[in-house]
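Below: one structure in structure tokens.
All protein chains but one are shown at their positions in the complex.
Then we have chain A:
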Amino acid sequence: MALLELKNVSKHFGAIHALNDVSLSLEPGRIVGLMGDNGAGKSTLVKIVAGNFRPTHGTMQMEGQDLSMHRPIEARRHGIEIVHQDLALCDNLSAAANVFLGREIRKGIGPFKILDYAAMYRRAGQIFAELRSETRPRDLVRQMSGGQRQAVAIARTRIADAKVVLMDEPTAAISVRQVAEVLNLMRRLRDRGIAIVFISHRMPDVFSIADRVVILRRGRKVADKDVAASSPEEVTGLITGAIEYA
């Protein structure tokens, strides 16, 4: 059964049709590579699922329930998490503080609550261990490598037991070894039954990890097929428009 299902979703900004009649279904434990040229509608699609935009037409369902979101925080409440392209980390805070940013664990009586440092360090440590990352909860993000920073951003998706994780270009602008690290992190999420949308321009990454590839061109979905049944050449053709439809 599909976890998250988008049916005939469109988004218009005045006369501009950023997204036209796109349907998409995500299954637990599967990675969907979302590809397309700049301006193809990837960001718009992500922002709709993330709760930043409301679709002009079409519906979204999460485990068979209609989704209607007005703010990003509501998407989170429904189990949808986003790993932003810039990772959205605060350099001046510790790894644990970043993981729990906006969702701090607190202890105390009634309205008098203080931050529960111990609990947050412990939980963050567990998540890093689970992701098999060497990141330490107390370290400042400023001192971290690109791979560790990715781990912090990905660890955020684990504190609320997300069902769907959107990853916006997580492998852009990092070193080869770090790319491997990030792909490993994604595999761990997948193995826990999370549905992942992997937005990327990098063909090898998508082909090495995704189960399915969805291609957008000018706001329309032009392909949605198993990676095994496709090839980088075909995908390139679909992205550029050399191949009309697959």
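To be clear about the criterion, contacts are C-beta pairs under 8 Å (C-beta built on N, C-alpha and C of every residue); 3 or more make two chains touch, one makes a residue touch a chain; residues count from 1.
Everything below uses one rule, namely that contacts and distances are computed from a predicted model.
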{"item": "Missing subunit (named according to UniProt) among the choices \"Cell division protein FtsX\", \"Acyl-CoA dehydrogenase\", \"Sugar ABC transporter permease\" or \"Predicted Zn-dependent peptidase\"", "value": "\"Sugar ABC transporter permease\""}
{"item": "Residue touching the undisplayed chain, where the options are A:15, A:114, A:176 or A:228", "value": "A:114"}
{"item": "Identified contact with the non-displayed chain, of A:29, A:72, A:125 or A:146", "value": "A:72"}
{"item": "Contact residue for the chain not shown (choose from A:89, A:127, A:210 or A:227)", "value": "A:89"}
{"item": "Option touching the unshown chain, where A:54, A:70 or A:103 are the choices", "value": "A:103"}
{"item": "Contact footprint on chain A, counting only the chain that is left out", "value": "72-73, 76, 82, 84, 86-93, 97-98, 101-104, 106, 113-115, 156"}
